[in-house]
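Each chain you see keeps its place in the complex, though not every chain is here.
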Amino acid sequence: MSEHAVSRFPVPALEELPGDIRAAIETVHEKSGFIPNVFLALAHRPAEFRAFFAAHDALMDKSDGLTKAEREMIVVATSAVNDCLYCVVAHGAILRIRAKNPLIADQLAVNPWKADLSVRERLIVGFALRMVNDSASVTDADLQALRDGGLTDDEIWDIGAITAFFAMSNRLANLTSMRPNDEFYAMAR
Amino acid sequence: MSEHAVSRFPVPALEELPGDIRAAIETVHEKSGFIPNVFLALAHRPAEFRAFFAAHDALMDKSDGLTKAEREMIVVATSAVNDCLYCVVAHGAILRIRAKNPLIADQLAVNPWKADLSVRERLIVGFALRMVNDSASVTDADLQALRDGGLTDDEIWDIGAITAFFAMSNRLANLTSMRPNDEFYAMAR
Amino acid sequence: MSEHAVSRFPVPALEELPGDIRAAIETVHEKSGFIPNVFLALAHRPAEFRAFFAAHDALMDKSDGLTKAEREMIVVATSAVNDCLYCVVAHGAILRIRAKNPLIADQLAVNPWKADLSVRERLIVGFALRMVNDSASVTDADLQALRDGGLTDDEIWDIGAITAFFAMSNRLANLTSMRPNDEFYAMAR
Amino acid sequence: MSEHAVSRFPVPALEELPGDIRAAIETVHEKSGFIPNVFLALAHRPAEFRAFFAAHDALMDKSDGLTKAEREMIVVATSAVNDCLYCVVAHGAILRIRAKNPLIADQLAVNPWKADLSVRERLIVGFALRMVNDSASVTDADLQALRDGGLTDDEIWDIGAITAFFAMSNRLANLTSMRPNDEFYAMAR
């Protein structure tokens, strides 16, 4: 397998894929101009592919409560904790676009305490880091502190659930050695 | 909220739920004799509920390659690393049933190196622990060692993907302080 | 040596043992209906056996200050940190009996922050976890906080000393791969 | 309480102590020229005092298998891991005497990989460090490697049991903030 393979596991040809998965891939291809490798790597397992993107879209494709940029901040900061190359690079690009800020993704990936964040963003990212590093000891008092800081219960759930989803996603990417498309690295710099 | 609440977040009444979710809950209720709290806690977010159980079923409701007992071993051992009370207690019960072994769940939860495992089971659990603790540094050589030990690529994917799914699941349970039903504790002892 | 051996080290026959040790073992056999394996495993070293159980009894067979249930909570929570199968399983059983609570042992072993504990019990378990994980940095101010929470100095000593004793005990059990008797797993569920 | 107190807990006057404890203290006083503070601090709890020193003497006052110097090496190296001031300073002094080596205690306390150790001593200290840091994952294969390196099963038990005893001892010293006597620091330099 070449060092630059999309995945350590087999990647099916588009024409072998079930129609709905092929359609999803064609849609993202048109929209992005290239096929993000996560679609190809996970297509190896169609049922898991469908559930993965259903979960992803339920958490990431909305902007009530947390903005789309705030959601991507959670992804980048927590994926960096898990050393997930695909997620940091791909979602770093999306974050730069969503936040209209060319610096924020690298800042969050390298050192979230030095990132240019608002007080609200700092609260969001701080809880995401807690959830990725030590969710076990999160108490009612921790949640109350977030409410006192101005977050709603729906926002708190979203922070936790996005962090949880990417705890899965990061491990899938690390398992498969999922390669970020070269396009992501320089996007929106 | 009572100390014995199912979740820190609102739990919808069954009659308020979308039909498919209500049906899924009624099915599990009939089969188990009670409603496992994970169904109630996640029903707070129907779209996430659907994706969660779709992913769960895609990984856990099959027995080609890894047996169902082996799948549950992965869940118990890795959920213990994440201190997830719900997953260890509920899937501990399922593991005792699947493995027809009343001791194995506690052994895996407390000290997987002391559990009564076959060589194959030890290889499976060992890789699951690697994936939960440090997936980032998993190399091609690590996968080759698993193949050399007799695991197929599909089994390796399953170990990684089940560990990944429960890395998400553990965090959701810790976020919501999801309470295991009392029934699980003594089941199949 | 069978996978189900009591210990990795030789286990003497009862009739070879010094009279006092044999008598102690016969007493516990009568009381429990079986011989807990810790008695057999440590009988390999009579002088260490005597000192071990003298220390154990001095800390665990009393109920002034900390109740017997509270003492067992400390054992289960801290032995889980050290991944000690024997202590979690055997003392888990004793805790279920002492606390008349079939759930509390698993709760404390898996996630002490989610266990059904009173404020006082939470204080006790919290300090025990501190003592097992990082006793070095315990300051006078930490002890004062426990006093402010209502614990006496004798109770504080007991929490620390029980945690210390099981830090030893856990390592002996892990050294010998001491096997919990099958009876403990289902006791008082 | 003065910053230089022997213990954070009450230290009984010698004349208040049970006769056997008083006698033990007088014996060590005569032998050493001063009373090591561990005797005073633990005298607060006579039953625990007796069990503690019985265990200590069973492990430390013999020289079959491991030499007395090798036993003290285990104490110093593992007590340093637990940041136990009393044990490192007091047993550091004893080690310098036993090993007739003024440098070895500081070397083991600061960096055991740089200490002037023989191959056998390195094996002993290495297993002690494993037992103090991660006894849970010690397998039969680990013990076999020690046997292959020339250690007997009795020596292996002693390394593990001494490490276990000082895991207790270190926590008691940290709990009580047990102060090493000034005399120990410069002894046998």
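First chain written, first letter: the chains are A, B, C and D, and each begins at residue 1.
Methods note: a contact is a pair of C-beta atoms (placed from the backbone, for glycine too) under 8 Å apart; a residue touches a chain by one contact, two chains touch by 3 or more.
Only a predicted model underlies this, so the values are computations on that prediction, with no experimental measurement involved.
Total copies of the shared sequence across the full complex, per this structure file: 6, with 4 shown.
Definition applied: only the chains that are shown with their structure count from here on.
Of the two chain pairs examined here, C-D and B-D, it is C-D that is joined by more C-beta pairs in contact. Chain centres computed from CA atoms place A at the largest separation from chain D. One inter-chain figure worth recording: chain C and chain D are separated by 22 Å, centre to centre, where each centre is the mean of the chain's CA atoms.
Residue numbers of chain C whose C-beta contacts span two or more other chains: 83-84, 111, 113-114, 174, 177.
Interchain contacts (touch definition given at top) occur between A-B, A-C, B-C, B-D, C-D.
Of all residues in chain B, only 111, 113-114 touch chain D in the complex they form.
Partner chain C is touched in their complex by these residues of chain D: 1, 8-9, 44-45, 47-48, 50-52, 54-55, 58-59, 82-84, 131-132, 135-138, 140, 143, 153, 157, 160-161, 163-165, 167-172, 174-177. Interface residues of chain C, counted against chain B in their complex, comprise 3-4, 80, 83-85, 88-89, 102-103, 106-107, 109-111, 113-114, 116, 174, 177, 179, 182, 185-186, 189.
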